[in-house]
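Complex shown without one protein chain; remaining protein chains in place.
Each chain carries a letter (A, B, C, D, E, F and G) given by its place in the written order, and its residues are counted from 1.
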């Protein structure tokens, strides 16, 4: 793991295994290497306890695989979001244990499987169409060392559906709540629990949903005070923050 | 009452009490009279079973009273919305039984108290700040001959509040549901009942509520199929349509 | 029919045909079954007098057919909206009497043909391009047991077109009014009648119509007080609410 | 009148009353004089047959009177829009025949009363609240030499009101149609006549009318092809263009 | 021509060639015939002096040809906008003299070539990309009997281009001004002339042009008072109104 | 403290101090009491570990004091947001230890001063104008038992200002980041740390800041994955969620 | 002057007048001092050649004067924008040579009058209402050592006005172009010259100008490639950038 790499380095230096120059050099080397098309930022792994995730959209399969290769030299786990099967095939060349997630078009490599979270993270969706975004959140949280509970298709039009899971919801450390249309679910969920609820609006819907804006506005105006919001369809961001909240 | 006035006229004509010319003349007289500043539309009362409501905003107290006087010559009940105490004092001159409603700045005259609705109309609000709009809806429905149940401050952040009234909600003929902020209440209420829910977004809120747009969009995108929407803060419209739905 | 199923169950229990445990079990069984990808909500049929309609968009043909099969075990009528021919072919496997509606891409199964409405529902459109949305409303209302009158292409630019149908409009119990562009038709229709008018903005148009927003805003700001609005292109919602209003 | 001034000048030159230098000098003098705070553009009067109208908003009473004085040296008629009583008092000092129009806060000076229009201009409003904007249009058209017909409070919710004036509408040369809320009136009026209809959205309304945007969009998307639109509350612009259309 | 048809009918009736019944019948027949999918509105031709134009978008080639056939039975000229070559081939079956206009995807039939306009109509564009919309305006105006002057690619970034045509612009009766991007051309043109300028925003542009909204707003806020606006890309509407203004 | 009250109740019941009926009664009593104008929701305190905060806007001083009195019967700490000095004077009558916070117009009563947070919460602002919103967040977090570090006026235009506090930022458990204008600060702060950053857009700014929308959009689109967002000016919500994250 | 102060310091150090420690200390001291309510950023003066301008809006007169006093200890020139007379009186206490600019509510102190620009800066406005914003730009540029040419009220509706200044415009180094309404002036000006044009939209206008958005969009979509844009009403920013461009 990455934080450990840094600590090892500093310990080795303190204990004389490596000299000052070598330490400085290693540290200087760590940050970002110029691949010409992207700065691979190893420092972020140290700063945030997790390697840079590759945002796949708009990158060629070759670029994705190139960056992935560089990152895996120094990091155990890797996530590529908004990518495709073609990029997966290229990444498989440099990491044969890479996995492709169909539902949300992500690639993951998970070599470090340590559980790091204090408790459970619940991933909740209003409808079945919200599942791809929820899966992105779930995969992100899992690769960051969390245990997940999925609770899908429990929207507010049939309020008994979410109410029947009240106990589970009240036992987790943080909730990711994914909803399109009017985005009302986080308000109801938020009112049932005493933990942070991360709301993710989805672009699912039609008419005046405006690609998720209706849901986004609904969530920003939630009458439940424990709700914060991430960008439309940003399952990755929600899973990432949920992981940070769930840390020891 | 107005429909009755028309029926009386036609009956009198049929029974020979008045001649053809007189009937035609009366009918011709009914429609709109030119007061110079507004066409008083008596026909609408006949067409829709209710006299023209005076939209008070932007009219001087004198104009309001002038129109009110004309209308009360031919109609038993009257409603002035978006008005003020000054206009009320003028209207009191021409109708000593006029009542001013502080909460929603309306004036009502109710001489015909017949109950015309098939059942109850529930008026529900998410918060206490939504009450003025709900009162406008309630007063409108009452003056149109309906019995009302008020259910205030039962928003979704404490879902048990609305759930504890489930039985009442399932016994009414139509529900007016008033909410600001994220506008989630109509979706939850709509999911609990099998009758039409008329959603009224309110301009209450701050930040990205945009004067009620967040609530409006939430309601338009409701996942409950029995929800229709009226304009922001339009309590009158909601009470009016609820009355039409509740008619025999 | 579904309400009947529930009443039968409770009557049987009262009359001793089934015991308490069995009754509770049946009731508990009724709600939602987990198919893995969607909670099939039988309770809604009981609560709202109509089985859950399948929103086809974004669901695979297999999922649609799977949910349809489950629903038809307990319900007589079924509607799938925003679907396609491929899904229809799959649904036909589990319901040979399913019908595909080309104009609005819907699938219907109608085994219970009882008429339940108090009167007629008029479905009115401003132009020929609004017909697909109007058809979705009409099919929805028909499968819920209503008699329909279609009045298409009677927009306000030739006002005599709608006026020549005044008598029909004044005889129905509720009107669904579908219009794109400036969305002016509901205001005119609303002024002619004394029953609720459900306005459906359509995304037809170009330039500053903004995919139906111009029509939506026009309808929300209607000067006729008997107009409520549903989401852009939401023919299903309009037909659904119209059916509720037309019920005994 | 201004065009006449120019013709006089050129005629005088041709007939030898003034020399070339003097003619050139006069012409050069005509355009704009620098008052320090505003370019008074006499040429526009020549180019467009009407002196520059003073847009009063944001100008001090002294500035308004200063510009007015300069303009009246060379022009017979003058219009100040969006002004107030204080400015009027100042203008009265330089033009004792100035008139203040309360309804629309305009000042006019009309010394040349020649009728120049080919026919009538109808100014139509949907409601009583639209009258100030309509009055601005009417005053503008009158000062430009047109005969006006006012038709107020004939909105579409009572369609018989506008229909009862069909004959008048079909006899005019151009129609200015002022409406707030959903802005539906121009579409109906446009469908009744074969002349240009200039639609003016007003900022009257509440809720989702957005200060006139709903009406503006409605008018831009009018299904009647003879409708063009000016800015929200821009009565002056509508009256101005109507005058140009009505010219010989 | 259509107005003439009506006059002939009334003359024949007056002169005894046809009886009252026949006259009434013909008049009654004229209005709209139900083709099942569209009301063909012959009355509009009478009311506005031009047959109903077919808005081709969203109509099948068969429908277009069907409506075209009906219209040509009673009208000499015909225009189909927003259509395609396939529809043209169908229309050619019923009208061998139909012409297809590639630049703006319109079909025209022009059997009556009478010139009806008082003067010239100038059609001006800011850039070359605005030409399709300008062509739609030009074809519309031509089929309505007007003479046209085209002035293309004279946008404000090279102000000398438009200035070099000042004389022409000052000689026409009405100007159609088509521009995308910032939509500044109508303001400049409007300032140069004393006739109505009809501004047409186009959806040409990128970035924050928002499909023509930037140009639309620019035109609505024009500082030249003789500018009115039609919908984005609505060349037809502009050509139509220009023709009405140019009439005797 | 509230959670403690509940535990006491249940323990007393278990240990026989109170009977079942009394326990049930107490629990039933706890939820919401109807004051006529607002449901005081004691359960929320139990569910979320904190009493209902009073949203003061739109409530009369009397109402605020009335609700405050009820809440303080069962809760130790109280917060009133968006209120004023008049309400404070009323609240002082029922709680002499109430404190008024000028900077953000809040009233607090803090009788339980237990520290409950695991670590520090940093409250960071971009400019001095963001301080009122930051203060609302700070007061909220303090009353919920947290230690706070304030870091004001460290916006990105002088990047060294925020960088000079890097160490502090990297030592806290959660950061509230308040910014108006372009809302860039959360992205920079988020990139420096490995803990959740709660971004609060403020309505400070002018021109195209649109009352905080520019900042809101900037924060939603943050390139730092540890950023979540609350509504514009919603300091309370940010402080509330930060407290939940900082809990043991 | 500020850059000079820094150079002096470094020179003194090099020449031995002050020691290393003292130099480092002075440099360390320079950056920002904490006044409690604002970080006074002296480094910016060094980095950008100009002291931090005080954005007065939302700051108390005391705060403004406090910050002003601190800044003047180390800087020769000072500018306070968006302030008022009250703040000016306070500032006069600490700087008796401060000047208040009525037109744009700014305070300036100009002790260093060196001219630093390579050439002239032209400040151009479309109308008289744009002058306050233009004055803010002019004062900013002047205090930064530039010579200014003002060209006011030369909007595009009378194109000859701007054309008559073509020579002047073609002789300057950079142009600030201020306009409201449709914001067309920068496009025309940009087309006439070969230097950068900085466009400033103003919030002047009414109707669909939306507080300057129409002008902003017009300027962003300018067809002249030498136009860049600053925020609505941001005269200061425009004057600031113009000064940077005009530097040696």
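Remarks
Please note the rule applied: a contact is a pair of C-beta atoms (placed from the backbone, for glycine too) under 8 Å apart; a residue touches a chain by one contact, two chains touch by 3 or more.
Predicted, not measured: the structure shown is a model, and the values here were computed from it.
The absent chain, not drawn in this view, touches the displayed chains A, E, F, G throughout the complex.
Only one residue from F:104, F:134, F:188 or F:230 touches the chain missing from this view: F:188.
Residues of chain F in touch with the missing chain: 126-127, 155-159, 163, 180-184, 187-188, 190-192, 205, 207-210, 213-215, 217-224. Residues 44, 47-50, 53, 170, 191-196, 198, 216, 220-221, 225-232, 236-238, 240-241, 244-245 are the ones on chain G that touch the missing chain. Residue positions on chain E in contact with the hidden chain: 128-129, 131, 152-154, 157-158, 160-161, 204, 206-209, in rising order.
By definition in this document, only the chains that are shown with their structure count from here on.
Among the remaining chains, those touching chain B as well as chain F are A.
Distance between chain A and chain E, defined via averaged C-alpha coordinates, is recorded as 55 Å.
The centroid of the Cα atoms in chain A and the matching centroid in chain B are 50 Å apart. Per-chain Cα centroids separate chain C from chain E by 39 Å. Each of residues 44, 191-192, 213, 216, 220-221, 231-232 in chain E touches at least two other chains.
In summary, the structure contains touching chain pairs A-B, A-C, A-F, B-C, B-D, B-F, C-D, C-E, D-E, D-G, E-G, F-G.
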